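Here the complex is missing a single protein chain, while all its other protein chains stay put.
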Amino acid sequence: QDVRNIKIATAAESKPLSWGAIGVEPQGYEPDVLKAINAKLPQYKFEMEGAADIAQETGLATGKYDIATGGYYRAPAREKQFLIPESPIGASLIKIYSRKDSGINEMKDLVGKKIVPVTAGGGIYKFATQWQEQNPDYQIEITASSAGIPYPDRLKEVQNGKYDALVLPSNLGEQTVIDQQKLDIKASEPVAINNTFVLIHRSEENKALSEDIDKALKELKADGTLAKLSQKWFGEDITTYMK
Amino acid sequence: MLELKDLRLSYGNTQVLNGVDLSVKRGDVVSIIGPSGTGKTTLLKCINYLVKPASGTIAFDKVKMDYQRPDKTAVQAIRLRTAMVFQQFNVFKNMTVIQNVMDPLVVVQRKSRDEARAIALKELNRVGLSDKLDSYPSQLSGGQLQRTGIARALAIKPDVMLFDEPTSSLDPELVGEVLRVIKDVTSSGITSLLVTHEMQFAKNISNRIVFMDRGVVAADGSPAEIFDAPSNPRLAQFLNSELAIQ
Amino acid sequence: MLELKDLRLSYGNTQVLNGVDLSVKRGDVVSIIGPSGTGKTTLLKCINYLVKPASGTIAFDKVKMDYQRPDKTAVQAIRLRTAMVFQQFNVFKNMTVIQNVMDPLVVVQRKSRDEARAIALKELNRVGLSDKLDSYPSQLSGGQLQRTGIARALAIKPDVMLFDEPTSSLDPELVGEVLRVIKDVTSSGITSLLVTHEMQFAKNISNRIVFMDRGVVAADGSPAEIFDAPSNPRLAQFLNSELAIQ
Amino acid sequence: MFDSEVLLPDLWDILGAVPMTLLMALAIFVFSTIVGSLFAMVEYRRITVLRELVVAYKVAFKGVPMVIVIFLAYYGLPPALQFLAALVGIEFNGHLTPNWVTLIVALTACVAAFQAEVVKGALNSFDTGQADAAYSLGYKRSQLFRRVMLPQVIVAAIPDLANSFMVIMKALSLGFAIEVVDIFAQSQLTAALNFYYLEAFLIAVVIYMVIAYIVTHGADRVEAALRART
Partner (left out) sequence: MIPELLKALPLTLAITFTAMIVGFCLALIATTFRVRRVPVISHLADLYVSYARSVPVVLQLFVAFYGLPLVVGLLEIEDFVSPTVAAMLGLSFYHGGYLSEVMRPAYLAVDRGQHDAADSLGYTFRQKLTRVLGPQAVHIALPGYGNSIIYLIHNVALVMYIGAADVMATAHLVMERDYNQYQFETYLVLAVIYALLCLAAWLVVRFFELRSSKFAPRAAPAKATIMASV
């Protein structure tokens, strides 16, 4: 039987979720999960390649890549463009990072504060605008940005007072950074939980792939593989948030 | 041997040549004089089709052309049988003196390098540049540049030499050396057309003087007719102001 | 009234002035002639301290200066009482003809604009530029530019006029008009120092001729002495080559 | 091929960033011209030591890509400012420096190196014969500079100055890396929000080309008008 090669674009700069650019073996939670999926699906051969964010989505749209991962959320615009399996590959807990003395614990506390700009069109942006619609009484100021300033810098900017708060998925290794650099920063309780998915290039052929991956993910979650990998990379079990 | 008829040319709105007629016989040395801006340079350029007249005809021995129907082979035939010496020298700046003289022989006349070299050496010797063979133009004085230009022109053995104010870009002290070379060339019997402001010199070397004014030939005759008994009032006025300086 | 002693100057390694002595009496019209590159221009510039001689002294009436100890007030005093006309005209390109003449009067001599204007109009009329008052230099011919330069120099009523080859950047036809103006100026009795290559002209207007060669004054005398009986062999040779052209 | 329903709103979005971009470009243009002119004067007058420093400055800022200078400023400027403020005894949190200030400082530093060349070129195009003439008429150095040199030097520099303005406009696009929103950054944002990338970028391309056309032709007009007077 023919083994079909599947080209996968993984996030290049999102340690520990996934990192490693061209020429470097991708590592992290998602690459490990993908390997586990491949082990269950011998009819495919997964070929992972770290790619910059911008390269991922276009490559996926044109069919250069069959799959892209990188902590993607489900969004209507994406559902129209891509195939998205039912089951999530992971979950991200959105937390607010602020100075320990800031007294910021939830979204409502952000009124009148300087918030680090959020990635335009990304999950946080979607979450924040939705939250704003639902809570019109609390006017918070959100700016979108397309800049690629790494989040460790953002944490430092919160620390030194340039901003008051950073809203971010918590599965990017923030705690390591905070500990290593001895930052005076705390994370709030999760203000939202988002499931993350793999995105698949929309084509007839890939419909089966999407279903196969969906099935594999269900099994991996059921047999505790995902929980184990989550512990390994994030130090906590995020599968409890996945549904 | 060279006959131009009713040459007309304008740059944009300014009419430069207004119907020039000129004929030159073999062995003639014709000096063209006239005020600045009357189209003397333009006239010489027409002969080599470096500017495009609006109308007129040229006949060069058996080669004939109407400028309204330019004809590549005719143009090339005339170019090959005339040689031009420019006011600004226009020596090729990327070539040494001897390369300047050899290159047209090799490229255009397809002579062997050895043959070209022999000719070039002879002509450069004639103009007194034997010691500057391998200098680049940027290392030469104006007089030396102009003599290189003359040697390049002579080397192609033209039937007609065209000189366009060959000394007017030179320092006064250098003028003499170039005039001597030109005198030598013209007295060797080669047909020449010479635009110049050196009245005395024109008088000495030419057997015919053409006075151009406002784009036409306003007077034409022997040196004696032109200089000693100018009939045309513009000519008389021009000669007055030119000679006043000298 | 003007006395230069033992002027020495070099550009880098080339010694340009090798000990020039020159004295000019009130009312003199002195022409300086000599081969290219012998330091004639440099000499004139020294008088106005536009170049810095290594040594030598200048005395201008009562103002005296040793070039080894330059002195701002002395320099300025001499500058104010001489006026220079340049080979390259050097009129201010951002000013109209009349502004060029008025500006030094207003800026340096602190005259009122009306007074300056009246003087400018008079001098421009004298050089025949009354119809070009509001033209910018880019709209003028070389002859007109040079006449503007002369009017500007005249307007400041200098004790000495310095002309540096005032016609050598001009087309032959324009030389005449400028020479006429200079003749008019010098014959009005103003002390003048004139560098020129127009031998005939120098002979006509000067009462003294200075021949410079290789950075020194090689001959000095009346026009008759210099032109008709040149004693110095370099001078004789120079005059020969200059006159051969003309 | 392109969705016209997207083009128009996108166009409005991106046009919105034009005034801010022009304003920042103008600020950088003014500052860098001032600094560049100082540098050029140092070289023109051949002031020792300072001259060597200026040359070293120019080599450094011409050799290093502007993005890198921007990043260096982004990470280096706030602590530097804080340090300087502390020296003079001011309590100031340098990290509060807004990014657009950082960008303007970084680009001014880069462009000044080029403006120095522009001004030097214009100064050198001034023919020294006129200086000789002015001195011989008794002008002082400052009078010569103000009345004769400056008017001519400005006209001579116009085409190059127009060119540097466009360079600054383009250089501002690098500001997106530290999230200063100019025309380019806005087109990227617009695209990221509706996923129509190519459309937004093409609109930005057109806007840049139109601005360049206006700037260069405007400069040509001004120059032609002034040219007669020099």
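For reference, chains read A, B, C and D in written order, and residue numbers begin at 1 within each chain.
Throughout what follows, a residue touches a chain if its C-beta (ideal position, glycine included) is under 8 Å from a C-beta of that chain, and two chains touch if they have at least 3 such contacts.
Please read these numbers as outputs of a predicted model, since none were measured by experiment.
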{"item": "Among the chains presented, those that the missing one touches", "value": "A, B, D"}
{"item": "Among D:A27, D:M166 or D:L226, residue touching the chain not depicted", "value": "D:M166"}
{"item": "Selected residue (touches chain absent from view) among D:A17, D:C110, D:A131 or D:A219", "value": "D:C110"}
{"item": "Subunit A residues that touch the omitted chain in the full complex", "value": "12-13, 15, 19, 21-24, 51-55, 58, 61-64, 148, 150, 152-153, 173, 176-177, 180-181"}
{"item": "For subunit B, the residues touching the chain missing from this view", "value": "45, 48-50, 76, 79-80, 82-84, 86, 88-95, 103-104, 107-108, 136-138, 149, 152, 156"}
{"item": "Those residues of subunit D which, in the complete complex, touch the missing chain", "value": "1, 60, 62-69, 71-72, 75-76, 110-111, 114, 117-118, 121, 160, 163-164, 166-167, 169-174, 176-177, 184, 187-188, 197-198, 201-202, 204-205, 208-209, 211-213"}
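The working rule: only the chains that are shown with their structure count from here on.
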{"item": "Central subunit by CA centre of mass proxy", "value": "D"}
{"item": "Separation of subunit B from subunit D, taking each centre as the mean of its C-alpha atoms, in whole Å", "value": "52"}
{"item": "Averaged-CA centre spacing for the pair subunit D and subunit A, given as whole angstrom", "value": "39"}
{"item": "Where subunit B touches two or more other chains at once, by residue number", "value": "none"}
{"item": "Graph class of chain-chain contacts, one of line, ring, star, complete, other", "value": "line"}
{"item": "Those chain pairs that satisfy the touch definition", "value": "A-D, B-C, C-D"}
{"item": "Residue numbers on subunit A that touch subunit D, as the complex places them", "value": "57-58, 77, 81, 117, 119-122, 125, 144-149, 157, 160-162"}
{"item": "Of subunit C, residues touching subunit B in the complex", "value": "35-36, 171-173, 175-176, 179, 197-198, 200-201, 241-242, 244-246"}
{"item": "Residue ranges of subunit C touching subunit D (in the complex, touch as defined)", "value": "45, 48-50, 76, 79-80, 82-84, 86, 88-95, 103-104, 107-108, 136, 138-139, 149, 152, 156, 162"}
